[in-house]
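Presenting chain A:
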Amino acid sequence: MSREVYERLVEEFPETSLEYLEGKDPAISVKADDLFEVARHLKEKQGYDYLSAVTGVDYPDRFEVIYHLYSMKEGPGPLILKVSASKEEPEVPSLVSLWPGANFQEREVYDLMGIRFAGHPDLKRILLWEGYEGHPLRKDFPIEGYQTIGQEESS
Partner candidate 1 sequence: MQTVETRLRTETITLNMGPQHPSTHGVFRMIITLDGETIVDLEPVMGYLHRCQEKIGERNTYLQNIPYTDRLDYICSMSNNLAYVMAVEKLAQIEVPERAEYIRIIMVELTRIVNHAVAIGALLNDLGCFFTPMLYALEERERILDLFEMASGSRMMCNYMRFGGVRYDLPPGFMPELKSVVAALPAFIDEFERLLTDNEIMRIRCQGVGILPPDVAVGYSCTGPLLRASGVDYDIRKVDSYSIYDRFDFDVPLGTNYDVYDRYLVRIEEMRQSVRILEQAIEQIPEGEVSVKLPRVFKPPEGDVYHRIESPKGELGFYLVSDGSTNPYRYKIRSPTFINLTVLPELCKGHKVADVVAILGSIDIVLGEVDR
Partner candidate 2 sequence: MPFLNDLFVNLSYWIHGFLARFLPLWAADLIMMLLTIACLIVFALITIMFINWLERKVIGRFQDRYGPNRVGPLGILQFVADAIKMFTKEDITPANADRVIFNLAPVMVVVPTFLILAVLPFGRGMVAADLNIGFLYIVAISSLTTIAILLAGWGSRNKYSLLGGMRVVAQMISYEVPMVLSALGVIMLTGSLSLVSIVEGQSRVPFILLQPLGFLIYFISAIAEVNRAPFDLPEAESEIIAGYHTEYSGMKYAMFLLAEYINAFIVAAIAATLFLGGWQGPSLPPYVWFFLKAYAIYFVLMWLRGTLPRLRIDQLMGLAWKFLVPLALVNLLVMGLVATLTQGKGLFPLVLASLVANGLIVAAVVIIYAFAMRRRRQVEVAA
Partner candidate 3 sequence: MLSDYAFLGLLLIAAILFPLAAMFMAFLIRPKKPGPTKKSTYECGLETIGETWVRFRVQYYIYALVFVIFDIETVFLYPWAVAYNQLGLFALVEMFIFLGILVGGLLYAWRKGVLEWF
């Protein structure tokens, strides 16, 4: 099912470099800067009106943000968009203007993974408190967190 969508996307956006990744859940990898165009096209033209999940993954060489899109009218099968961002300064355009449901999910990915979302209305930490240093879900972050001196040390 996502194979035809991929074909239509390639016709629609000939100049962008789109890849079709095989696997149990076939996905389409998109560049960060033309993500917004592709997403708007998918939402208006192809009828993908339901953004189910926004996930951040910390690979050794890059950060990856995965979007799971569904269309409520037609049929099953998620359309998966994968966007990769650089390791030093991860930045991905925000899709809150297309799907308001992504608001909290993007804030959570920023909070735990540290990937900034350009254009997000109020990108603040959602699960941890404001002054917290570091993004816990990164691979270099120890699971016990930074032990604070004083009370924490003893227990």
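What to note about this one:
Keep in mind that, in the parts below, contacts are C-beta pairs under 8 Å (C-beta built on N, C-alpha and C of every residue); 3 or more make two chains touch, one makes a residue touch a chain; residues count from 1.
How were these picked? Simply put, all candidates are chains of the complex that A comes from, given by their letters.
Computed from a predicted structure; not experimentally measured.
Of the numbered options 1, 2 or 3, all belong to the same complex as chain A, but only candidate 1 touches it. Across the interface of their complex, candidate 1 is touched by residues 23-25, 49-53, 55, 57-58, 66, 68, 72, 75-76, 78, 80, 99-105, 108, 112, 125-129, 136-137, 141, 143 of chain A.
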